[in-house]
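What follows is chain A.
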Amino acid sequence: MIVAIAAGQQPRLTLDPRVPVETMTAYIVQVSMGDTPAGTLEYRTIFAVGATLFALTFVMNVLSQRLAQGKRGRL
Partner candidate 1 sequence: MNEATAPRARTARAELTASRAGSKRLEKAFLALCLVSVFAPLALLLYLVGETTLDGLGRLSWDFLTGYPSRKAEKAGILPALVGSVYLITLAAGMALPVGVGAAIYLEEYGGRSRLARLIEVNIANLAGVPSVIYGLLGLGVFVRFLGLDRSLLAGAATLALLVLPIVIISSREAMRTVQDNVREAAYGLGATRWQVIRSVILPQALPGILTGAILAVSRAMGETAPLIVVGALTYMTFLPDGPMSPFTALPIQIFNWVSRPKAGFDINAAAGITVLLLTLLAMNATAIWIRQRAQRRA
Partner candidate 2 sequence: MPDPIKPVRIETRGLRAWFGAKEALHGIDMVFHDREVTAIIGPSGCGKSTFIRCLNRMHELVRGARAEGQVILDDVDVYGKDVDPVLLRRKVGMVFQKPNPFPTMSIRENVLSGLRLTGRLDRSRAEEIVERSLRGAALWDEVKDQLDKGGASLSGGQQQRLCIARSLAVEPEVLLMDEPASALDPIATARIEDLIHELKEQYTIAIVTHSMQQAARVSDRTAFFLMGDLVEVDDTDNIFTSPKDQRTEDYITGKFG
């Protein structure tokens, strides 16, 4: 969220770290601030973005758990 403010709110596909971009979180927040009645395209889109974000973090969580468990198993 705070990152959302710091990184800017401009959707832009770039690898240049110096220009403002938009994070998934910021996008969801941005859309939510406007009026988004259930069923509209915007409403569905934030859920799609959320699902993507969840999938990404899920993979990372599982990976980190694997690592932690591997360590413990060896002790």
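Here is the rule we use: a contact is a pair of C-beta atoms (placed from the backbone, for glycine too) under 8 Å apart; a residue touches a chain by one contact, two chains touch by 3 or more; residues count from 1.
Behind the choice of candidates: all candidates are chains of the complex that A comes from, given by their letters.
Everything quoted here is computed from the prediction, not taken from an experiment.
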{"item": "In-complex contact partner of chain A, selected from candidates 1 or 2", "value": "1"}
{"item": "Touching residues on chain A, where the partner in the complex is candidate 1", "value": "1, 4-5, 24-25, 28-29, 32-33, 38, 46-47, 50, 53-54, 57-58, 60-62, 64-65"}
